[in-house]
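Before we start, here is the structure in question, set down as structure tokens.
With one protein chain held back, the other chains of the complex are shown just where they sit.
For subunit A:
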Amino acid sequence: MIDIRDLHVTFNPGTPLEKAALRGVTLAIPEGQFVTVIGSNGAGKSTLLGALAGDVAADGGRVAIEGTDVTRWPTPRRAGLVARVFQDPMAGSCADLTIEENMALAARRGARRGFGRAVTHARRAVFAERIATLGLGLETRLEDRMGLLSGGQRQAVSLLMATLSGSRILLLDEHTAALDPGTAAFVLDLTRRIVAGNRLTALMVTHSMRQALEVGDRTVMLHEGRVVLDVAGEERARLDVPHLLELFARQRGGTEEISDDRLLIG
């Protein structure tokens, strides 16, 4: 499904700010697998997702999706294959457009956009039916502006939008990090339901060790642009959070104390 080979990404090459964000990542993800991605700040997690979505240009290696080499495809061209939910609830939808307009936009992801009405009666009925599955009562508010919704509601709608056009791959970039704990739990549960219900292949970047082990069926740890841990199945089932933290600390230089509170709290 997703085949990443020896992927290299360098930001600001040839300048004093040069930073090698990915230094040879190789990752093969079969169809239907739900992979969680962890690592410290600057490990390359978001860059990896960006390289899959097309926002970040690779300067070495290749990215193939469903057997097609997409390494040189710009973001809009890949959008038919890949859906995305951002960390910032404001980033994944248009605040000034209505809920149904946002959904109409997502429903045509990867398709030609013509001069027919974007929101028809038939489509509105479909949208109402789909958004009712969220259980947030939004089906009566389709004509409200997206900006009126709370962060959690917007993330929930963004997740739903990801499923409207039939993309097979879902990229989640810390999409619960900006939410309060209760809302985050709701969105995470919704994520599980949507990934399972649509049999999506998913990558979820997270800062929470517990989430990384509890959600999905494979965990990848990145460090300084490389994959340093890749566990699935029984090996993963045996791992617990303290164990993972220990592995994490070892990668960061052994003696270094973990300074990021969020890792422990999660």
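Here is the rule we go by: a contact is a pair of C-beta atoms (placed from the backbone, for glycine too) under 8 Å apart; a residue touches a chain by one contact, two chains touch by 3 or more; residues count from 1.
One rule holds in what follows: contacts and distances are computed from a predicted model.
Of "L-ascorbate oxidase", "RNA polymerase, sigma-24 subunit, ECF subfamily", "Deoxyribose-phosphate aldolase" or "ABC transporter permease", only "ABC transporter permease" is the UniProt protein name of the chain excluded from the display. Contact with the chain that does not appear here is found for just one residue of A:Glu18, A:Asp96 or A:Glu235, A:Asp96.
Interface note: of A:Arg117, A:Arg199 or A:Arg238, the residue touching the hidden chain in the full complex is A:Arg117.
From the options A:Arg84, A:His207, A:His223 or A:Arg236, the residue with contact to the chain not on display is A:Arg84.
Summarising the interface, subunit A meets the missing chain with residues 53, 55, 75-77, 79-80, 83-84, 86, 91-97, 101, 104-106, 108-111, 113-119, 145, 161.
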